[in-house]
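The complex appears here minus one protein chain, its other protein chains still in place.
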Amino acid sequence: MEHTANDTLDFHETTEESLKLEVASQWQLMWWKFRKHKLAVISGIIVILFYVVALFCEFFSPTVPTTYLDVYATAPPQRLRLFLDGKWFPHVTGYRGERDPVSFRKTWEIDYSTYIPVGLFVHGDPYKLWGLIPGDLHLIGPKNPGDPFYLMGADMIGRDVFGRLIYSSRISLTVGLVGMVISLSFGILLGGISGLVGGAVDNIIQRIIEILMSIPTLPVWLSLAAVVPIDWPALRVYFMISIILSLISWTGMARVVRSKFLALREEDFVMAAMLDGCSRGRLIMRHMLPSFLSHIIASITLWIPGLILGETALSFLGLGLRPPVVSWGVMLQDTQKVAVIARYPWLLAPGGAVFIIVLTLNFLGDGLRDAADPY
Amino acid sequence: MVATHTTQQVAPELTMRSDDHLLEVNHLKMYFPITQGLFSRVVGYTKAADDVNFYIRKGETLGLVGESGCGKTTVGRCIVRAYEPTSGEILYRDPDGGVTDLAALEGKEIQPYRKDIRMIFQDPYSSLNPRMTVFQVISEALRVNNLASGSEMRDRVEYLLQRVGLRPEYIQRYPHAFSGGERQRIGIARSLVTNPKLVVCDEAVSGLDVSIRAQILNLLEELQDDFDLTYLFISHDLSVIRHICDRVVVMYVGKIVEVASGLDVYVDPKHPYTEALMSSVPVSNPRARDKGTRILLEGEVADPSNPPSGCYFHPRCRYAQQLCREQAPPLKDLGNEHYSACHFAEELSLAGVRMV
Amino acid sequence: MADNRVLLEVRDLKVHFFTDEGVVKAVDGVDLTIESGKTLCLVGESGCGKSVACRAFLGIVQRPGRIVSGEILFHPDGNGATIDIAAMDPKGAEIRQIRGREISMIFQEPMTSLSPMYTVGNQIIENIVLHTRDSKEIARERTIQLLDQVGIPRPDRLVDEYPFRLSGGMRQRAMIAMALSCNPTMLIADEPTTALDVTTQAQIIDLILDLQHEYGMAVLFITHDLGVVAELADDVAVMYLGKVVERAPVDTIFNDPKHPYTQSLLRSIPKIAMRREELDPIKGMVPNPFRRPDGCTFHPRCPKAMEVCRHVVPSVTQLDPNHLVRCLLYESQEGRPDESAPAGRN
Partner (left out) sequence: MWKYLLRRSAYALFTVWVISLISFAVIQLPPGDYVSDLVNDLRAQAGEVSPEWEQRMREIYGFDDPFLVQYFKWMRNILTKGQFGYSFYYKRDAVEMITERLPMSFALSFLSTMFVWVVALPIGFYSAVHKYSIADYFASFMGFFGMAIPNFLLALIVLYLTYKYMGQAVIGLFSAEYASAAWSWGKLLDLMKHVWVPMVIIGISSTAGLIRTMRANLLDELNKPYVETARAKGLSETRLLIKYPLRHALNPFVSTLGWMLPSLVSGETIVSMVLNLPTSGPILYRALIQQDQYVAAGFILMLSTLTVVGTFISDLLLAWVDPRIRLQQ
């Protein structure tokens, strides 16, 4: 009654297809599962596009954010057209200026009879990529420098909303990341301690987290943000705001980490690894962390939107980042008055960007979460 | 009448009582604190194992039985040192003859013994990390203990896979490719990879279907002979215990109530609890149905954090007397390696399992 | 009171699950008869379809599962009235009149089968009021009486207790009390003792036997534990991959099994009388539900498989009035009976 492999494994049919699945690692399985979630894949692509644009915003923006042409203040968005009379001729419509007879305010109207030729990879405002590499190449822009080119209209002092939107993405998208890193470190540290040590330490950390969670975030954000001195340099304000944003959100992360730790600690395979003789460090890094990581990544994706929204809200109120720094929230400051939105609704464009990135990050995070445990 | 002169408690000596003992557990206690409040004040203890004494001979299979919550898993985990016992000794004889108290070891000192005493888990699903290949799972113990590396390690894993009835080609696969029975085989290979002396099988076949269970039981027996293994077999399934064990330890609420050879415990029990347990075993023979003689236990298993006075079993015992309510009975040697923790072990004539 | 008439007749029942990966034929042509006052045990390894089958008898198979074909004929009383449960709307009022009143069911997990949000009494009273239209007070009296009958101590207090404050054994008793509350003609018990300790299991088995004796109901007991079968069955049906492969009185199953699967199953269980007797397990394992073998589904694991087993689906052979087997080994002796003939009629 020798048990040979052939005796017991008649039924373990291995086909080409199942073999692929059987030797697939965690990340492969996750990818296959994620791939089935079409909406999440599309969202993922959009999110990546956003971050690529943010990374090379100097190139993607037709202008630099400080450029303004006050004659074109509050000019409405132009239409981008690719053909003229059936021929390839990318152009935008021109403007016709009129002076309001009552208020003497100069207003701009789209003039469909004039054209401003537009080209790809045109030379325009000079910039320094990442503040280092000088250049003047722009993805898109008017062929004759100086022509008005306002794809999303111009703001109150004639700056290009589209270009500023692109520049803002760098700040708005990374404030979320920096905030995330801070709250993640806090969260993993305290959640890990809580989950690993347990007992009184765990109890106390949990109570502190509960207290922090029951404080309404915005008033605290507001009061902390109000503390940031007016004369601080932009970079310092930027980090300060990230810290303020993360101060509140680390609590949730700590809870996620802790509960995951507690659940994992009960798993037999962790005890088995301990009995194999693994040190505590190896136990955590080699046996627990991999099951953790995928969940953490999914949670992060679902959390960044909150931080982006937080920054936007603070800056919108004038308590977050301040000009000359451009972020979506800073841009939205202009829209605080009803009269402004009523007349120049295109100034709400940064809101659209916030909406799209938050929506896609949510879809992406949802897909990642579903794929995080592919077993 | 209690024959006090023959009463002899399992003596707490520091050397082993017999040369063929591989392991001796003496006065083992495992108390889990019950805490309350913000600062986790200790308000009581769950006495999961309370003064447990037994020994395991080299090469034998010792069964540990009892209802759920009786502390059998706790004892197993103390022996593999997944838990740090509250007090007591776990004496282990090294292959070279030296005796070590595993319960007294701390931190890194346990490391050398981890490879000698291994464990097989109940749940074949949660006991294998789904994110590691079969090779990584099985070889982990070799790797962390620097016992082998490279092709030597690979050969060893492949050899073991084959020994437990799996194809060596499966080495790079992940656990999700396997069924419950196959996973349990992987778990067995993991426990054997370090050439252990003692394997603690904690309900190792309880989660499996009848036919797979039989396959695994056969495999365990075969491996015992080939690898010269000693088993501590923890189970609530009395027919499995009967099948595989040489001697049996019966536990009730953290205490040992009876120790005897596999046959004696079934046909000649000396503790009323064992008698009731045996009587509850369904017999796979419809002609043996005899409802009238079955002893049904009344009430519920006692709460290990608040056990009754005297003998813990007295509230459910149909032979209980005043003495049982007042005094906790010691584990008495009744001769012929039969021990019972009942005041009236010698007087009662108890019924064994219905065997037809 | 057992008059041993046929209470439930199942003919060629098929329950399939339509999943994204394909169709799982969980129950694939089951024929059964259950007589009033008797206990039928349905045995098989996990995944053989026994739980799905018994849910179908109550019309509570959940999506994506569905009764595809077959009849479940229920004869509630002696005057010949017949109801086909399989043909009923699973959400309709008619079938709800049968559930909990004519046929009631107890489940495997006593810990989760009762809602922790309501008291034990509330959940039993609900059943009584639903089917008898008695007042709450009368139902409560009956509930206390039932709890007493199933051996729950201090029933007048425990009636107001929440399930999570009771032990597993007590909860299973409460479940039984609930199942019996409307004097059902049939009780379906789906592995009611699997999650319990052996001592509690013995108590519950005795309780069910006692109550059956008293109420005269039929019991359909699903289990994978052959020891339990030997303790309480009158008749046994052995299932493998969605089909009943052998059906006989309990004594015949244990002492003269015919189907190779039943034989192997019996050889797989350790006997308490012997230490280390040779176990002869069935080789291999239950195949993937999406890739069922052709012919006799057991042939790849069968020690007596013949070439013909690979292609020919065996039909039911009647070895004697009470003994039916679905195996090609026996078909040659009898000739091939009509596939559509209802099985197990006596």
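First chain written, first letter: the chains are A, B and C, and each begins at residue 1.
Here, a contact is a pair of C-beta atoms (placed from the backbone, for glycine too) under 8 Å apart; a residue touches a chain by one contact, two chains touch by 3 or more.
What you see is a predicted model; the values in this text were computed from it and never measured.
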Quiz prompt | For the chain not depicted, the shown chains it touches | solution = A, C
Quiz item: Of C:25, C:38 or C:101, which residue touches the hidden chain?
Solution: C:101
Exercise. Would you indicate which residue among A:110, A:222, A:243 or A:293 is in contact with the undisplayed chain?
Key: A:222
Quiz item: Which listed residue (C:165, C:291 or C:311) would be found touching the missing chain in the intact complex?
Solution: C:165
Practice problem: Tell me where the left-out chain touches subunit A, residue by residue. | Solution: 207, 210-211, 213-224, 226-227, 229, 305, 309, 312-313, 316-319, 332, 335-336, 338, 341-342, 345, 348, 351, 354-356, 358-359, 362-363
Quiz item: Residue-wise, where is subunit C in contact with the chain that is not depicted?
Solution: 55, 58, 60, 62, 91, 93, 95-101, 104-105, 107-109, 112-118, 123, 126-127, 130-131, 162, 164-165, 175, 178
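Please note the rule applied: only the chains that are shown with their structure count from here on.
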Quiz item: What whole-number Å value describes the gap between the mean CA coordinates of subunit A and subunit B?
Solution: 55
Quiz item: Which subunit C residues touch at least two other chains?
Solution: 283, 285
Self-check item: subunit B: positions in contact with at least two other chains
Solution: 179, 182, 215, 218
Practice problem: Within their complex, state which residues of subunit C touch subunit B. | Solution: 45-46, 167, 169-170, 197-199, 201-203, 205-206, 209, 224-231, 233, 250-251, 254-255, 264-277, 279-283, 285-286
Quiz item: Which bits of subunit B are touching subunit C when the two form their complex?
Solution: 67-68, 179, 181-182, 209-215, 217-218, 221, 236-240, 242-245, 262-263, 266, 276-277, 279-289, 291, 294, 296-297, 300-301, 353, 355-356
Practice problem: Quick one: which bits of subunit A touch subunit B in the complex? Just the residue numbers, please. | Solution: 1-5, 7-9, 12, 18, 21-26, 199-200, 203-204, 207, 267-269, 271-279, 282, 287, 290-291, 375
